[in-house]
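Removed: one protein chain of the complex. Kept in place: all other protein chains.
A, B and C label the chains in the order they appear, each numbered from 1.
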Amino acid sequence: MSEVELWIALILGIMMLSSAVLALVVKNHLAAVAAASVVSLGLALLFALMRAPDVAMTEAAVGAGLSSLILALALRRLGLWQIDSGSENSNLLSASSKGKDDA
Amino acid sequence: MIPGVTLELILYVTALGLVIIGLAGVVLSSHLFRMVLALVIAEAGANLMLVLSGYRWDAVAPILMQRAEQPAMVDPVPQAMVLTAIVIGVGIQALAVSILIRIRQRYGNLKRREVAEKMDAEIAASAGIRRDISQDAPLGERPLSPLPAHTAESRGGDA
Amino acid sequence: MTLTLLEIVALGLLGAAVLLSLLRLILGPTTPDRVVAADTLAVITTSGLVILAALLGSPLYLDVALIYGTLAFVGVVAIARTIEGNG
Partner (left out) sequence: MRNLTGLLFAGGLGFMLLAIASGIDFGTPPMRIGEAIQSASPQEVGAANIVTSVVLGYRGIDTLGELAILFAAASAAGLVLGRRHTTTGTQRKGGFVLFHGGALIFPFLLTIGFYIIFHGHLTPGGGFQGGVILAAAFFLPLLARPGARLHHSILSVIEAFAGASFILIGLAALAEGQAFLQPMLNQDTLGSLISAGTLPLLYIAVGLKVGAELASLLSNLAQTESEQ
């Protein structure tokens, strides 16, 4: 059992960490919201693995449903919903390269 | 199985990695919306960390079932705390998002640097002072407290 | 605890599915690709929760899968409406 738990945790850890990085570096905001929802999805499964079904259920309800609902509505109101948003693109590491942002 | 890799290590690395990625995102991101996402990720890592502190080997969920003998249960107190933290987290997230909407309405942009500049200019204007000290990171040598004679010169240089 | 062959196969398939969807999430050239990959991951996670309930031998985790399945639908609908834009 512990062997199985280890493999599940390993796959979930890889999934969560890579999508957390993706949520911060991907250019499109909607894709970032999708990646952040993947983080909380893996978190819910990990909570269930840790014998915390209450917390897993809360995380599932809040992280999968409500959080992406709030963020998606906010993106629509912020006007950042475009699939190919030209001027609103932002990257995590573009803070210092000011010319690229202003272009 | 890879030697040396235990369940404990994987879980702690995941939780700490989420916290670190989130905080690095808060520090490094140039867009305010990404800051909110980074905060959400950091909060996820912190919640995982709390739940891990209540884990127990070979235990069952803290819910009494109709069983003959009651096996060991994990600690219910951290789970109750995380339950509270998640719900509060979503409230804070909604508040942050609505503040972002107001910022966007007011300044027309969400880039951290531009919003900060506009906000500084507005504060300086409403306070009636000149905004002659650079708000950016220090570039090279600059006098610690600019003398009145030098300020005019440096402002002219900046403009 | 020993796993039956069925459980091993199911877990292996789920792991492979997670990794493949993750690949599409990371590589996905366009945003709809990524959104669909996230939705696929939600479905895979729901079935993973069901298998976890079988592994842990407790029906309590089925409730979590139920909630996850219903609310992932709502979240994906919201993101899809956002992709449609203001029309």
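Basically, a residue touches a chain if its C-beta (ideal position, glycine included) is under 8 Å from a C-beta of that chain, and two chains touch if they have at least 3 such contacts.
Just so you know, these numbers come straight off a predicted model, no measurement behind them.
Trainee: Write out, one label after another, the shown chains that touch the chain missing from the document.
Mentor: Per the contact definition above, the missing chain touches A, B, C.
Trainee: Which one, B:4, B:91 or B:128, makes contact with the chain that was left out?
Mentor: Considering all chains, including the one not shown, the answer is B:91.
Trainee: Residue-wise, where is chain C in contact with the chain that is not depicted?
Mentor: These residues of chain C touch the chain that is not shown: 60-61, 63-64, 66-67, 70-71, 73-74, 77-78, 81, 84, 86-87.
Trainee: Touching the missing chain, which residues of chain A?
Mentor: For chain A, the residues touching the absent chain are 53-58, 61-62, 65-66, 69-70, 73-74, 76-77, 79, 93, 95-96.
Trainee: Hey, which chain B residues sit against the chain that's not shown?
Mentor: Chain B touches the chain not shown through residues 8, 11-12, 15-17, 19-21, 23-24, 27-28, 49, 52-57, 61-66, 72-77, 79-80, 83-84, 87-88, 91-92, 94-95, 97-99, 101-102, 105, 137.
Following the convention adopted for this analysis, only the chains that are shown with their structure count from here on.
Trainee: Taking chains as nodes and touches as edges, what kind of graph is this: line, ring, star, complete or other?
Mentor: Chain contacts: complete, every pair touches.
Trainee: Quick check: more C-beta contact pairs in A-B or B-C?
Mentor: Counting C-beta pairs in contact for A-B and B-C gives the edge to A-B.
Trainee: Taking the mean of the CA coordinates per chain, how far is chain A from chain C in Å?
Mentor: 14
Trainee: Round to the nearest whole Å and give the separation of the Cα centres of chain B and chain C.
Mentor: The separation of the two C-alpha centroids amounts to 27 Å.
Trainee: Multi-chain contacts only, two chains or more: what residues does chain A have there?
Mentor: If we look for residues of chain A contacting two or more partner chains, we find 33, 51, 53, 66-67, 75.
Trainee: Send over the residues of chain B in touch with two or more other chains.
Mentor: In chain B, the residues touching two or more other chains are 60-61, 63.
Trainee: For the complex, which residues does chain A have touching chain B?
Mentor: 2-3, 5-6, 9-10, 12-13, 16-17, 20-21, 23-24, 29, 32-33, 36, 39-40, 43, 46-47, 50-55, 58-59, 62-63, 66-67, 70-71, 74-75, 77-80, 88, 90-95, 98, 101
Trainee: Quick one: which bits of chain B touch chain C in the complex? Just the residue numbers, please.
Mentor: Residue positions touching the partner: 60-61, 63, 65.
Trainee: Which chain C residues qualify as touching chain B in the complex?
Mentor: The touching residues are 56, 58, 60.
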